[in-house]
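What you see is the complex with one protein chain gone and the rest in place.
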Amino acid sequence: MTDTERKGAVLPVAKEPGDTVLDFLRMAMTKEAADAVILPMKVPSGDSYAWILMNDISLLDDAVPIVPTMPVQGAKALRSLTRKGPGNLKVIAVMRPCEIRAAMELSKLGQVHSENLILATYDCPGAVQLQKYVDDPAGGDERFSGMLKKGNPDDSAKSVCHYCENFSIFDSDIHFGYLGLSEKEVLLVPGSGKGTEFLEELGLDLKKDLSSWEKGIEEIRADRVKTRKNSFEETEIQLRDIDGLLSVFANCIGCHNCQSACPICYCRLCYFDSETAEQDPDALITAAEKRGGISLPVDRIMFHTGRMAHMSLSCVSCGQCSDACPVSIPVADVFSYVADQTQNTFEYIAGLNDGDPLPLRQFRKAELPGVHELVKDADAEVPSHE
Amino acid sequence: MKDFEMRESGQDKKLRAKVGVYVCECGPNIAGKVDLDKILADLSELDDYQDVELVVKKYGFLCSGPGKEFLEEEIKSNGFTHLVVGACSPRDHDSTFMSICEKTDLNPYLYRIINIREHCTWVIDDKEKATEKAFSYIRGGIARVLRQSELFEKPLDINPDVLVIGGGISGMEAALSLSGEDRRVFLVEKTDRLGGVSIDLSGLLPGQGEVVKKKMESVTEDKNIRLFLNTRVETVIGFLGNFEIELVSKENAETTEIMAGAIVVATGSELFEPANSDNYSYSESDEVYTSISIEKMFSGEGEAKLRSGMKPSSVALIHCVGREEKNYCSGICCSYMMKLAGFFKNQSPDIQVTEFYRDLCLPQKDDQERYNEAEADGVTFIRIKDISTKGTDVSFEKMNGEKGEQSFDMVVLAPAMEPSADTEELADLLTVPLDESGFFQEVHKMTNPVGTSTDGVFIVGTAHGPKGVSDSMQFARASAGQILTRLIPGEKLIPEVKVTEILEAYCTGCGNCLDVCVYGAIYSDDSRGISVVNEAVCRGCGNCFGSCPSGALRTKHFTNTQLYREVDEALR
Partner (left out) sequence: MLMRRYHLMSSITIDTSASRKIKELLKFLLESGKIDAAVTMRKIPENNSYDLALITNASNLDEAVPVVPVMTVNAGQVLSSISTSGKKMAVVLKPCELRAFVELVKREQGSFENLLTISHTCGGVFPLELVEKGQIEELLPKYEKNVSKGEVPANTRDTCRACEHFIPMNADITVSVAGECESGKGCMMYFNTEKAEKFTEGFAGERSEQKFDPSVLQKTLDARLAEKEKLFSSTKKDGPGLDGLLDLFGKCVGCHGCSNVCPICYCLLCDFESANFDYNLPYFEEHLSRRGALRLPPDTIFFHLGRLTHMSFSCVGCGMCSDVCPVGIPVAAVFKKTGEKTAAIFDYVPGRDVEESIPVMVYKEEELSDIG
């Protein structure tokens, strides 16, 4: 994923990387290269954060760019701002890689217009689970500092963070790199043409060699790859056949929090809430009669498999779904496992800036040539029921 | 103090539906194979629905004169709100019963025909089972019809004029077949003259060249054909009956806007470049020619001579040039190569003519005769499995493995016909797909060879694929026939009613539907941030419906709710 020919700029380091980011943003706003920025700020109750669009430089003093937890997926903030069009303001948004990747997917779906946005990311060691943070903000802050130092998530982090390979630079416009660096430096690296232009306009010298930083990132990534493999193997066993699926989702109450928290789920009215998906009561009881009983509300598993069918090609494994679930179902692990497979089937990488168009919207005459083989094999494996 | 309920209780405002259920005996076809009285009795006893009254009857032949009168009278006198007819296949009589509804107050889309003949009595021998199935089907039909909505046809004004793109023989034939007092033709040609390729062809039929010239004269003199030479088509928007086209003059870049109801694509083809094949190598100075250059020589000077001015004493006519590379046979080259062999023989009776071919394709009426004549005349036909040339030296391998080498005074290559260079660009403009070989894709080889997936755009001549002059003219006349019958001056067009609509409240403008619509019927309305269906272009195929994750699209008359309820009830 990293372009080894890329060069970056070195930013003067303040106390913490987060402060460095703020200094850079102040400079950009002072030079009028940006009209406004989107950054997290603490909410009045002090136990969470909210995305704030600000053009008042003084407010940056209270902003926390590298934020310990993820209450609202950043792509949702970008969607609410640019759904109807790019507007006239030039805005820098500083978010986690998975948030910007989700925004790229939303871009392909007409829900984000990023022409006037500078999408900035930073090395992410993971994020503290939302509920854990809200219950004990001070503790959460401490854990997050630990993660920053190690460059890796600890057990307070979301489970997906442990196997995230996309935690550092990809092709967001600009990226702040600091993990795994031996000296206390913050690197500012452009990831796109727009980003390069932006940094050059600000007079930054893009000359720093990135190889030692990239080496450190690759070491962290190697860990994540291993964890990913293990996690998916576990998930596969858990989900084996319908009983496994029913068991994992046994406590689901059909609240749809997972769908609401998901940045990709952009529908105004979820299909599974619409009149079309509604079951006729008489038909429902007839169906119940065939089995002796039926669980209410109906179609909860159908909702999950349907949601997978609709969005797994764009899933960026941000983990918001698991955080939002009131009965602690590992939704993100299940969806990440499925998304990994569906994306691989189409050789599609979700979240890239100049990425391929969405697979299901493209007609390719020669597509999925191996499918009939897959189907034949699948048939052979299915055990006979009854 | 007065208290008023803001609204009456909802109970009082409920719609009472009255559904007529008419089962046709269809003579012995249905009545003889099911227990009709049982079906009627069971249907009459259905208590599935509150506030719905069912009237259940049977009749001998509903499609007969008296039958239709009976049904019309029943609908009127009962004041049905919905109608279900248990009968034969919709292909037979759906429109029959719809027409009956149209004579009454009952909207024809609040009716449904249920096929209990082809689907039940004609495929199930067991009377009991057939009865059961017929009953279930009709029960499902009642559930479905209760969820159907009134739909109304929206007649559209149309423009009967036609745009013909390309002034070759196909374009001219189409233009002449179409033009009239009440229908103008705009004939657009990118070069500075009419005639296309055919103008250079020497006669196959006596006086063929004159046929082309005569067509050119007729076109120029026809006051209902407006001719644009040196002109390109820049943009096309719209749909059948209502196209808006922008033309650009190549001379002075001036634009002209025209309106037309149909578009005929007659942009012809080009010949495969033999140098693109590894088998043929020659330089400019070699006496190697493509067939069209020889045609020009014969039709122009009357003779085909070498550069020196001498007539060749030996000529190799090589068929199937580029056939392997293109993977199709152009179907007309064998015909004209024999014609050329005849011309060479005419100009030099002692000339040695050798035709090399992979397969002989002789589909025209007199091809076989001409072949016999050519053989009798001393033309040598050699079937080869491999051939290559270096200049005018020909190396070949016959089918039996025998290899040979021969040198000739002149080599004539018959290259495959290819799509012309601007085919792709034009296809984009018109939203017409291309086939595997890059020609414009017709709807169906047999049932609709001139139509395309964009209704109103027709393809004729070699733009459709390799063919000769007479076939090209046939295609031109065929497309004219379609246009003449469908776009009638003064009459309106009734677009398909059962199309898809997008519910603005639910649409987020993500564009999934837009991308998967093969008819280009969906466009993006940026001011509202939603996608919109152009109902005149929509064919109701439902691709878009499948692509929308939120169900914001509804295909009229085939909504999920209607289908689910029908299936639910039928399977009870």
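Letters A and B mark the chains as written, and numbering starts fresh at 1 in each.
The rule is short, and it goes like this: a contact is a pair of C-beta atoms (placed from the backbone, for glycine too) under 8 Å apart; a residue touches a chain by one contact, two chains touch by 3 or more.
These figures come from a predicted structure and were not determined experimentally.
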(request) Would you mind listing the shown chains in contact with the chain that isn't displayed? (result) A, B
(request) Sort through A:G254, A:G306 or A:P359 and give me the one touching the missing partner chain. (result) A:G254
(request) Give the residue, chosen from A:V10, A:A33, A:L53 or A:L181, that touches the chain omitted from the document. (result) A:L53
(request) Since one chain isn't shown, list which residues of subunit B touch it in the complete complex. (result) 1-7, 10, 47-48, 50, 504-506, 529
(request) Using the touch rule from the top, list residues of subunit A that touch the missing partner. (result) 36, 38, 43-45, 47-48, 50-56, 59, 71-72, 76-89, 130-131, 134-135, 246-247, 250-251, 253-257, 260-261, 268-269, 273-275, 278-279, 281-282, 284-285, 288-289, 292-297, 323-324, 326-328
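The rule is simple: only the chains that are shown with their structure count from here on.
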(request) Starting from the mean Cα coordinates of subunit A and subunit B, work out the distance between those two points in Å. (result) 46
(request) Would you mind writing out the residues of subunit B in touch with subunit A in their complex? (result) 48, 505-512, 515-516, 518, 524, 526, 529, 547, 549-552, 559-561, 564-565, 568-569, 572
(message) Please output the residues of subunit A touching subunit B within their complex, sorted ascending.
(response) 83-85, 109-111, 266-271, 274-277, 280, 282-283, 286, 310-311, 357-358, 360-363
